[in-house]
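What you see is the complex with one protein chain gone and the rest in place.
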Amino acid sequence: MRLTEHPLLRFERGREVTIYFEGKPIKAYEGETIATALHASGIRVLNYSANEKRPRGLFCAIGKCSSCLMIVNGIPNVRTCITLVEDGMRIEPQHGKARLPGEAKPPEFKEAKVVRADVVIVGGGPAGLMAAIHAADAGASVVLLDENPMLGGQLVKQTHKFFGKREQFAGVRGVEIAKILEDEVRKRENVKVFLETSAVGIFQEGEEKLVLAVRNNRELIEFRGRAVIVATGAMEKMIPFENNDLPGIYGAGAIQTLMNTYGVKPGDKVLIVGAGNVGLILAYQLIQAGVEVKAIVEAMPKVGGYFVHAAKVRRLGVPILTRHTILRAEGKEKVERAVVAQLDENWNVVPGTEKVFEVDVIALAVGLRPSIELLHQAGCQIKYVRELSGHVAVRDEWMETTVRGIFVAGDSAGIEEATTAMLEGKIAGIAAALRLGIADESWLKEMERAQKDLLEFRSGPFGRHVLDGIKKALVVRE
Amino acid sequence: MSKIAIIGGGIIGVATAYELAKLGEEVILFEKNYFGSGSTFRCATGIRAQFTDEANIRLMKYSVERWEKLEEELGFDISFRQTGYLFLATSEEEVEAFKANIRLQNRFGVPARLIGMDEAKEIVPILNTEPFLAGAWNPEDGKANPFKTLFAYLFRARELGVDAREHTEVIGFEREGDAITAVRFRSNGKVGSVRVDAVLNAANAWAPLINEMAGLSRDLIPITAYKHQLVKTEPLEPGQAEPLVCPPSWNDAYIIQDGEDGGIICGAGIEHKAKGLDDYEPTYDFLRGVLEYAVRIAPPLRYAHVVRQWAGFYAKTPDSNPAIGRLLDNFYIAAGFSGHGFMMAPAVGEAMAGLISKGRSKVPLDWEWYDPYRFERGELRSSAFQIG
Amino acid sequence: MSEIPSYLRNGYITPEELEKFIPLPSEERLRKRPVAIPECPQEIPCAPCREICPTGAISMPTPNDLPIVDYDKCIGCSLCVQICPGLAFFMVHYVGDRARITMPHELLPVPKKGEEVVLLNHIGEPVGRGKVLTVVPREKSKGDTPIIIVEVPVELAWDVRAVRVER
C-alpha cells in the first residue's frame, strides 16, 4: 500500500522501525504517524466508539476529529493521526472510554518556557508564511508556530499548479510554493519557527498577548508578543448520511495527507462526494497515485469547482454525477460499498435511482470551513458569513479583528485560495508591524499594493461572491 | 391562586417554580439568557451534606433525601449518583477537625465517618494515598447533571402550567407602596408587563440588580461575583474518581468524575473577583494551578487530556451563606448561594414555595440562619465551606 | 436549470460549446503549423499563459478574462501547454489525414517516443490508438508539466484529449 513511484512526488522515508499492533510487529518509518503506518499495513479500525462501540478509523488526519484515538504504550486517548511512530511502540485499539493507568508518579511542576517576539503568528501555511516574511521585513521580530512537522500548511499536499499571476506563484505547484516560502522564512534571522507546536489558547495579560502552546505534545511554551496573527486555515465539513462514521470514510484532506505527504495509498477504489475544487483536485491526485476513482457525486446541479479541474478528471474517465447524493455507506467494519441516488430540484431523493459503487474508500470533499477556534476563544467578534463558508472573525481592511492586536489571514478569515491567503498574510504581516509602530510609512504603500492585487484576483465571477462575504465581515475603523 | 414571578432561570428559580406550581400557584419565570446560563451549568455537579454547621447540615440532609427521589418524581434521567464526598486530611489537627465535624454531622443523621487511606484507595483507584492521613467520607453525598436536573424541573413545571420564558429580561417593577404589582420585561426588543402578586429574586449573582429595581439598596445583600473556574478532561471510563475528592488544606482543590460522561472535573480555591457580570474569562494561572493540585491528588490524571476550562460565578455573601427569605411585603429572595445553589435547590425550592404560598414550610430550613437582613445587622454566620 | 451551461453540468466541453466562448482557428490555420487551443471557458483569475507567451498572442485584459489566442501570432511553441495550471491548453496541428495533438501528461507511466497509446476523448472513452511523436519530460518542460505530442486520425483531432499508456 506504500507508493514507490509517483509522477510528481518523491517520498523520502526515514529509518525503518518496528511498532506493535496488538502485539504483532508492523513495519513503519520514522517521520510517519502511527495511523499512517497502521494504514499502510491494512489496519482500518483504530478504536470502538465511546457509547455504541462503533468501529472508527482515521478520518481527518490532522488531529481534530477524535476518530483515531488509541492506546499507545499504555496511555489512552492518543491521537494516532498526529503522533509519530517510535521504535518499539505498543499500540492497541481503544474500546470505548479510556481507563487511566492505575499508578503514576505525579509530574513535577515546572515553569513553562517563555518565547518573546513582537509578532506571534499561528499557522505556517501560505498566509502565515507570507505574514512572517513581511512582518519581519517591516522590522518586527516574529515567531511562527505550526502544528505540523513541516511548514507550508496544505500547500505541501497540493501537487497541482496554482492560478493567478506569475508574481503570485501562478503555474507553480503548491508543494514547490511551500518550499520557496519556507526558504524565504528561514533566510530571515528575525523569524523563529516552531514546528509541531499547537497554539491552545490566547490570554490577554495587560498589553501583552500570551499564546499558550504545546510543542511535540510534551512541552508547554508561552509565546508572548504584542500582536498575534491567526492563520490557522480551515477544517473540512462533514455531512450526515447512514454510517458516515465507518472506517474507510475520510475527509479529502486526510487522503491527501496519507497519499501525498506519507506516500500511502488510501485504498483501491474510491467514491468522492463533492465536485468542488477539493473533490476534483483529489480525484486527479488519486489517479496520479494509481488509485481508481469510481465517480464523483455532487448534490448541486453543476460542478462547483473550476471547470478545468473537472475536465482533467473527466478525460481520464471519471464520471461526475451532478444532482446526486450519498445515501449510505455499507460494510461490516469498514467501507465495502457506497449507495448514491439522484436528487430532484427540491433536494429530495428520486426513488428508484439508487446506484451502488463497490469501493473501499469514500472521500468527503463537501467543503471547508474556517478554523476560528483560537479567534473565538480569544474573544474576537465572530459572525456567520455564508459566502466565506462559515463563521469568521469580524475584521477591518488591515485584517485586524475586533480584539486590538489580533489579526487574521487566509482560510481562517474565510475560505478562498492559497493565492488570496498569501496576499492576506502579506497585509496582516505588514499591518501588525505598522500597528506596533515598528514599520515605517513606506510599508503602507506595500500593503495597499497587496490590497489592490487581492481586489483584482477577486474581481472575477468566483471572487465576487467572496467580496460580498467580506463586506459582511468588515468593520470600518474610524 | 396568586400569580408569582420568579426572576432567574437557574436551578433555584426553576425548582421553586415547579414547587409553587405543585402547590397550585400560577407562576411566570423570567430568564434573561437561556435556562441555566448563569451559574447552574457552570457548576461542578457536587451534592453533599458534609457541612460544618447545623443549619447547612440539616438543610442538605433534607435536600439529599429529595435528590434521592427526584429522578422518579420528575420522571427524567438526571444522572444523580451517590458516589460520596471524600475530604482528605494532611495533618493531625485536620484529622481532629474532621472528627469533630463528623460527630456534628452524625447527630443530624448524616452517615459520615473517618476512613483510612486503604479504604480511600478502594473508593478512588487513582488516588495518591501518600500525602494524606485520613479521609472524611460520606457515601450518601453525590452528584447530578446540572443541566438535566434543571430541564427535568422545567419540563415538569411547564406541564403544571408554569410560564417559563428564556431570553426575557426583567427591566423593572411597578409598585404600590412596598408591594410590587407588576413586572416589566423585555424580550426580542419588545417590552411587556405582567401583573403579579409576589416576586422571587432568584438571580444569584445578579440579585443585587433586581433588589435595586425593587427600591432596595444593592448593598443590602452584598453579593460579590467571584469567578470559580473548572478544568475538565475528556470523557473517561467511570469508576476512576467517582466521589468528590478534596484535601481542604490544598487550597480547597478537588477532583470529581462527571457522573454522565466520565470526564474528570478539577476545581480549586484559586479565585478572582469578576470584572463584571459578564466576565466569564478563564485565567491562565488557574489552568496550571488547579492541575498542579489535581495530579498530586490523583497522579494517573497526568495522562488524561484537558478539553476545556470555564468559569462560573460563586455569588458570594460575606459569610458564604445564602440569603433566603422575605425582603419586602411580597418580594422574596433566594440568592447568594456562594457555590451551593445546585445542591441546595431541591430543599430551597420547596421551602421558598411554601413560604411564598403559605407563609411556612416543613423543610428544615433555618430561616433565621439565612435571614437576608443579617448583613445589615452585621450578624455573619460561620463561613460555610465552599466546595462543589 | 437551463441557465447552467452544459460544460458545468457535465464537466467537459465540446468544441461546439467552446466556440461560443473562444473562436477556434480555421482549417487553413490548423494545417499551417501547430496552434494553441485553450479549453478554458470560465472566467477564473489566472494569467500564466498570457505571461509566458513569447509573441504576445494571448490577449487577456485582466486575469479574470478568458484567454483569446490570436492564431496568426501563435507560433505553436507549446509553452502555454506546459505552463497552464489548469492543464487546459492543447495544440492541434493537421498534417494530411492525421492530426498532432500536444497535451499535458502528468501520469505514470510516461510514454516513450514512438510508443503506441490508447487515445481517450473528453470523457475518458477509448476512441482509438495513436503514436506518441514527442515527449517533453517534466525536467525539460518550462511549466513543470510533462507534455506529449500524439498523432491521431484527423477526424479525432477535437476528441482526443488524453492517452492511456498500456504496459
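Residue numbering begins at 1 within each chain, and the chains themselves are lettered A, B and C in the order written.
Everything that follows uses one rule, which is that a contact is a pair of C-beta atoms (placed from the backbone, for glycine too) under 8 Å apart; a residue touches a chain by one contact, two chains touch by 3 or more.
One rule holds for everything that comes next: contacts and distances are computed from a predicted model.
One chain of this complex is left out of the view, and of "ABC-type D-xylose/L-arabinose transporter", "Succinate dehydrogenase", "BFD-like [2Fe-2S] binding domain-containing protein" or "Pyruvate synthase", the protein name its UniProt record gives is "BFD-like [2Fe-2S] binding domain-containing protein". In the full assembly, the chain not pictured is in contact with A, B, by the touch criterion defined above. Shown as candidates are A:376, A:404 or A:464; the residue that touches the absent chain is A:376.
From the set A:4, A:51, A:346 or A:442, the residue in touch with the chain omitted from the display is A:51, counting the whole complex. Within the set A:33, A:67, A:325 or A:420, the residue that contacts the chain not displayed is A:67. Screening A:219, A:292 or A:336 for touch with the missing chain picks out A:219.
Mapped onto chain B, contacts with the missing chain fall at residues 34-37, 41, 147-148, 151, 166, 233-235, 260-261, 263, 282, 287-288, 291-292, 294-295, 301-310. Within chain A, the residues in touch with the undisplayed chain are 49-52, 54, 56, 59, 63-67, 69, 77, 79, 107-110, 112, 198-201, 203, 212, 214, 217-220, 235, 237-245, 328-330, 369, 372-374, 376-377, 382-384, 386, 390-391.
Basically, only the chains that are shown with their structure count from here on.
Greatest Cα centroid separation from chain B: this falls to C.
In whole angstrom, the spacing between the mean C-alpha positions of chain A and chain C is 33. Chain A and chain B have centres, each the mean of its CA atoms, that are 42 Å apart. For the pair chain B and chain C, the distance between mean C-alpha positions equals 73 Å. Within chain C, not a single residue touches two or more of the remaining chains.
Residues of chain B found to touch two or more other chains are absent. Residues of chain A touching chain B in their complex: 50, 75-77, 96-107, 109, 112, 201, 203, 205, 210, 212, 379.
For chain B in complex with chain A, the touching residues are 125-126, 128, 234-238, 240, 262, 281, 283-284, 288, 292, 295-296, 299-305.
Residues 1, 4, 7-13, 39-48, 51-52, 62-64, 83-88, 106-108, 110, 120-125, 138, 143-146, 161-162 of chain C are the ones that touch chain A when the two sit in their complex.
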